[in-house]
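Shown here: the complex without one of its protein chains, the others still in place.
Each chain gets a letter, A, B, C, D and E, in the order it is written, and its residues are counted from 1.
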Amino acid sequence: MPKVTINGTEIEVEKGTTLLRAAAQAGYEVPHFCYHPALSIPANCRMCLVEVEGNWKLQPACYSEVTDGMVVNTKSDRVVKAQKAVLEFILVNHPVDCPICDQAGECKLQDYYMAYDAQESRLRTEKQSKVKVFPIGPEVLYDGERCILCTRCVRFCEEITGTNELTIVQRGDSAEIRTFPGRELDNDYSVCTADICPVGALTSRDFRFKCRVWLLSSTDSVCTGCSRGCNIHLEHFRNEIQRYRPRYNPQVNDYWMCDAGRLTYKEAHEDRLLRPMNNGVQLNWHAVGEATADKLRRVLKDDGAATMAFVVSPQASCEDLFLAREFATKVLGTTNFYLGGKADGDSDDFLIEADKNPNREGLSQVFGGLDDLKTAVQLLQDLEEGTLSSLYMMESHLPFDSGERTRFIDALDQLDLFILQAQHRSDLAAKAHLALPTCSHAETSGTFVNSQGIHQRFDQAFAPHGQSLPHWQIFTRLSKALDAPLEYTFVHQVQKEMFPAPEEEDDAAQPAE
Amino acid sequence: MSKKLIDFVAKHFADEVLDSHSRLGNDTVVLKRDRLPEIVERLRDDESTAMNMLRAITSVDYLNRIPRFEVVYVLYSISKKHMLTLRVVVEEEDCTAPSIHHLYGAAGWMEREVWDMYGVEFDGHPDLRRVLLYEEFEGHPLRKDYAKQASQPRLDLLVRERDSVEEFNVFYKSKPSEGSRDS
Amino acid sequence: MGNVTVKNVDRIKQTLWEKSYIPEILRGLSVTTSHFFRNLNPNKEKRTIFTREYPEVITEYPERYRGLHRLMLRDDGQVRCVACMCCSTICPADCIHIEAGEHDDPTIEKYPTVFVIDELRCIVCGLCVEACPCDAIRMDSGRHIPPSLERDEAFFDRDLLMELGGLSEAKQGGQR
Amino acid sequence: MGLEHQLPEVLTTRLESAVGWARKHSLFQYPFATACCGMEYMATASSRYDIARFGAEIPRFSPRQADLLWVVGTVNHKLAPFLRRIYEQMAEPKWVMAFGVCASTGGFYDNYATVQGIDKIIPVDCYIPGCPPRPEQVIDGLLALQSKIQAEPWMKYAYEEKAKRRAEMERSGNPLFTPIDGQET
Amino acid sequence: MAEDIYQPLDQDIHTEPMILQMGPSHPATHGTVRFTLTLDGEKVIKCDTEVGYLHRGFEKECENSTWTQVFPYTDRLNYVSPLLNNFGYALAVERLLEIEVPERCNWIRTIMGEISRLSDHLTCVGAGGLELGAMTAFLYALEGRELVWDLIEEVTGARLTVSYGRIGGVKDDLTEDFADRWAYTRGRLQEIHANTHKLLTRNRIFLDRMQGTGVLTPEMGISYGYTGPVLRSTGVDYDVRKDHPYFMYGEVDFDVPVGDTGDNYDRYLVRMEEITQSIRIIDQCLERMEPGPVNSDDPRVVLPEKEKVYNSIEGMINHFKIIFEGIQVPPGEVYSYTEAGNGELGFYIVSNGTGKPWKIHVRSPSLIMMGGLHHLIEGGLLADIIPTFDTINMIGGECDK
Partner (left out) sequence: MAEILLSVVKIAVIVFGFVMLVASLMTLLGDRKQSAKIQNRIGPNQARFFGFSLAGIPHFLADGIKMILKENVTPAQSNKFLHTIAPGLVFVPALVGWAVVPFMDHYCTGTVQTLPQMNYTEVCVGGEWKNYFSIMHFNSGLLFAFAIAAVSVYGAAIAGWASNSKFSLLGGLRSSAQMISYEVSMGLSLAGVLMIYGTLNLNEMVRMQGNMFGDWLPMWGVVVQPLAFFLFFLAGLAETKRAPFDLPEDESVIVAGYITEYSSMKFAMMQLSEYAATVFIAALIAVIFLGGWQVPYVYADGIRFLDNHWVPFGEDAWYWISIFLRIGAMVFKILFLVWLQFMMRWTLPRFRYDQVMTLGWKILLPLSIANLFVTALVLAIL
């Protein structure tokens, strides 16, 4: 293992480590634009130049590999001068765009300017003008003036998606990123190019002008778009999710996530059911708890638990499902479970999975396999045959086509009692005798198990909207109203019950400032 | 600044000193908790130090650090014109510090304030009540894990406290967008 | 170097005559009566009335006075603000609400579709003016914020604030 | 009251305006001064701006005798019950002026301690922005309040109107005025 | 103490002490203090002071603001002399940043600080008159304060809550005609000062109420942490400006007035004398100050000039980073103290190296003085609370934070 001395600190690193990584291990940051750990190394931005003893020329740290006995200085005068020169060079044609640039706040150029340059402009000439607001793809906009030609996006399209849409055209100070003629940046992962763009040249059209990034608070969470469960930073402002950003997890999604997944955050805000409804009348939780308990008692007395169907959803978290099971079996006394959830969709061989429910695996773990659960088709059949008198449903998704759904909704009329716990207003919620609002995964914390069987914890980002509550809290409330309390007050109590092994997951810990 | 005061403490109470520095002209000694009143009394009564004035007592909450709290005493000598900062470490589980109210009149209220704001109890304080907040208040607001806006109204108000999200939505938004608010 | 001395305050000893209340009462009365009669002087110039009769006589505020916000305009009368949110970021009271939108003109690109200042939360600290990188918001309108009878009257929106605004002389974006 | 229905209309309008005139020019005030705004309140009452010119000079520190409650400065949760009680002790007709942004909305003290506007506790007739307001703003606010008083119906206590308005706000589903959880909507 | 006074009375006829709640909404208590008094007739035998009716979460708000955003909050600490708080806080952060401000900035801070002190003392003296019933003296003093505020507004843009201080400098230079305006104001102030002397200082009614009431001994003053004019009235010559000079206080001549008995009258006299001294300091500063920059030249601390922001990307980036991230203050802690209107105003600041303070503790002289106030009140008469409470000059914002 080669030993290397960086700024006087001697460390031992693995063979083949680049200087940049070695410096990071030693605790020194080397500024860089074009280098990205998941992409190939072109060493074209020259920001990461460091001084290596014995070399008369400064070396790019991202490219040079460590050799034994190397003595490196990342802070010498020559390096500082070089860094200033590089930054000044980049800034020469950079427009005064911070106020209108979405990147401001997470822009590397800004960070490095303050950290490594901080000198005044010496420019006395006109800036080069290039294309602005160029729709380079359906999800991404391109601004030529801000581009520093680090080619991260080009390499992304070559190496990660393999779609090869982008290239550099022109030369010198007119060089720009463009798509090949007749194509546009429309692959399923195109917004990742905006993520990896160190400046504001490529920006997401969805996030465009929505919110300044420095105002965002970030919470570690998991994408609910499919059963892959990509790790994300859930970024929110004023109790609204503003965007998802992929969170590095080499086991699941590496640095990336798909465009469709990014847009699923909208579900958390669209058409929400915010108040408990009793036959279309808004009630508060106290009153609705009583009403539900009354009705449930009556139905259980009249018809017995056997005719009650309980629909569980793979959209819900493990904690929710665990309490659903407890509630159904212990409080209501039914084991008549049906499986809900969204219908399958597209998939590819990279990240996108066909199963659009984030927690089917978790559901199977909670219920000991999916075999005991009846299918949704079975539910429809039972309903139409009239063997069910009451229905308790988690989430309003069912894997039906539109014909089946219509039939299902018609069949609901004959039920004595239909209780729905759902996030959204829908035709189902309108039919429900009791519609109880639940919150999205951003408003609570819990666990999903993805298709690879990895348990993934997500954190609460903000308080539930309106009067909605997580599923598990609704169950505990109702169980209290039914005088068979499930004694859980905090989510970690549920987790302790579910995963008895002491598993310390650091995800939940608050990052210290 | 000479390090006279730091040396004084280090000489007489060597076991108690965890750390010391005089950065930015503030002589600072980090101390263990238990013998604090003794040290302060010595500093007050010894003629070479004569720290006859207690300038401030406060606490710092270093969330996620162990020990979590630090109680800071700033002592001053009116006659010698010198100042010493004592920092006493306090664990989260055993959140108490010895009281020095018998040494300085000012300590009574300062300790009450620290108790009020941080929940650090002072052993031996005769009247450890809240000073700035009211009796009904639960929790200690300056702890880092106390949410800034978590108010605890005393009045049985007919109207609820300001919900900033809703206020923004009602008053600011040009058109109501879907989803996030009530019908 | 300065010369700082300690000085004992002059704690007076009363004479017997002063103890009889009379001289000091008279001295006090002399001050008040002289003001009283001076202010009865029919010649208004000679009175020492200190009052500004505000609604009738309006005194100009000093140049630096921070009053009602105004939004500056571009040469073509459009709003100068590009919705960079600096002001709402620095505002300690969180009283500025901006929503950005796409402008038709590609050289402007971004402009505020909604710009509301809750003047009942504004603490007139002037930090927003300092934070504005475009010379778009200013508080030198020389007018104070008017009172309101209802809570929501105090939300000043973009058009209202622009009415107060003037053309800005500042050049933006280099020599372009 | 009923009296106003028995009098000819011309007379009632005349009387109404006379009573309004009297009330607006004789505002005895209870300064509930707590914070920084108190300094500007002093300045407004002192020689330079002389609020006495509007007849709003006499501070009565007994709420029984006051017509106008100036809530001057921040009100926190510790103080809120006292403010409520003082308001309830005042004799009708009474008006409330929220002086400065802290009293109006809580200002930039949006935290655990501060009431986010006294209109959460008592009805407010006029809000004066500014932190603290200049005396000119205060006078403007007073003038606005005066014209409001002038327009109020005579012999009818203002609180009836206010209660009605408040009830309307609650009914209209304005979330600022919806009841807290635990009560029926 | 309370019991001793109370005992002998019980022998004669049956009497009971009366419990009187004074405040928080009481004309004498500035709306922010409550005294629970045990009265024997009009004599106070026990006093329990309760503060906090103006607690606004200053420290919590500061922890959630950037370093610059703290300035408006400091304005509202001692809201009669906001500039002193501004500069005290700025000085503390500058000590933590280890930067120096230009000399002119220090002169300006000295001048504006003393002007603010004038306003503080005028208010205190005037309000003392008001509460003893001498309304006219109060209004004359307020006339002086108006003039002072005119000056402040001219320079800072606001009368009271100035937010004029900045880390590494001040917001703006003085106005061009400042010296002329000061000359006018100075004349008027001296006239008002003389009038106040005429109305109050030798008046026997005033003397009877002030002399011998609310007596503070030096030992108790020091033990209870009293500072400022109140401590100086007992004869202790502790003044931060003298003992640990900051800004330009080391460069100018002034007297530190001290009393000898520590009663209300001494406090009044010390404040009256400090008005004279402040005027003297301002005169010297205006005479000696020279043109120059008012802000530090450190681009990581001070916002760039607007011209650069508008026209160069470098300026723009600099501006943006300071605005949305705040000034990056290196980790560490510092206790920095200045002489504010009521005494030593200390800031204990802890930074964790980010744009927001980890903790700001303010050692507010008022709160500390309120801690020992019951000693001054107990044993006196009900009416003595008024002058005592006034000369202590408790300012709610500073006391309750």
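Methods note: a residue touches a chain if its C-beta (ideal position, glycine included) is under 8 Å from a C-beta of that chain, and two chains touch if they have at least 3 such contacts.
Everything numeric in this text was worked out from a predicted model, so none of it was measured.
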| item | value |
| --- | --- |
| Given E:E16, E:D48, E:D208 or E:E305, the one touching the chain that is not displayed | E:D208 |
| Residue touching the undisplayed chain, where the options are E:I99, E:L286 or E:L381 | E:L381 |
| Identified contact with the non-displayed chain, of E:T66, E:N86, E:T136 or E:S312 | E:T136 |
| Hidden partner chain, residues of chain E it touches | 18, 20, 26-28, 42, 129-137, 139-140, 143, 199-200, 203, 205-206, 208-209, 381-386 |
| For chain C, residues in touch with the removed chain | 25, 28-29, 31-33, 35-36, 39-40, 48-51, 53 |
| Hidden partner chain, residues of chain D it touches | 18-19, 21-26, 46-47, 50, 52-55, 57-58, 60-62, 64-65, 67, 89, 91-93, 154-155, 157 |
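Everything below uses one rule, namely that only the chains that are shown with their structure count from here on.
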| item | value |
| --- | --- |
| Chain at maximum distance from chain C, centres defined as averaged CA atoms | A |
| Leading chain pair when contacts are tallied as C-beta pairs | C-E |
| Separation of mean Cα positions, chain D and chain C [Å, integer] | 24 |
| Cα-centroid distance, chain A relative to chain E, in whole angstrom | 51 |
| Set of chain D residues in contact with two or more other chains | 47-48, 78, 105-106, 108, 110-114, 117, 131, 134 |
| For chain A, residues that touch 2 or more chains besides their own | 95-96, 98-99, 104, 123, 212, 214, 275 |
| In the complex with chain E, residue positions of chain D that touch it | 32-36, 38-40, 42-43, 46-48, 59, 61, 73-74, 76, 78-79, 82-83, 86, 102, 108-109, 111-114, 131-132, 134 |
| Residue ranges of chain E touching chain C (in the complex, touch as defined) | 61, 65-66, 68-69, 71-73, 75, 136, 143, 146, 153-158, 161, 163, 171-172, 175, 195, 198-199, 201-205, 207, 233, 237, 241-242, 245, 249-261, 265-266, 269-270, 272-273, 303, 306, 309-313, 316, 319-320, 323-324 |
| Chain E partner contacts - residues on chain C that touch it in the complex | 1-12, 14, 18-21, 24-25, 27-28, 30-32, 50, 61-62, 64-66, 86, 89-90, 92, 123-127, 130-131, 133-135, 139, 170-175 |
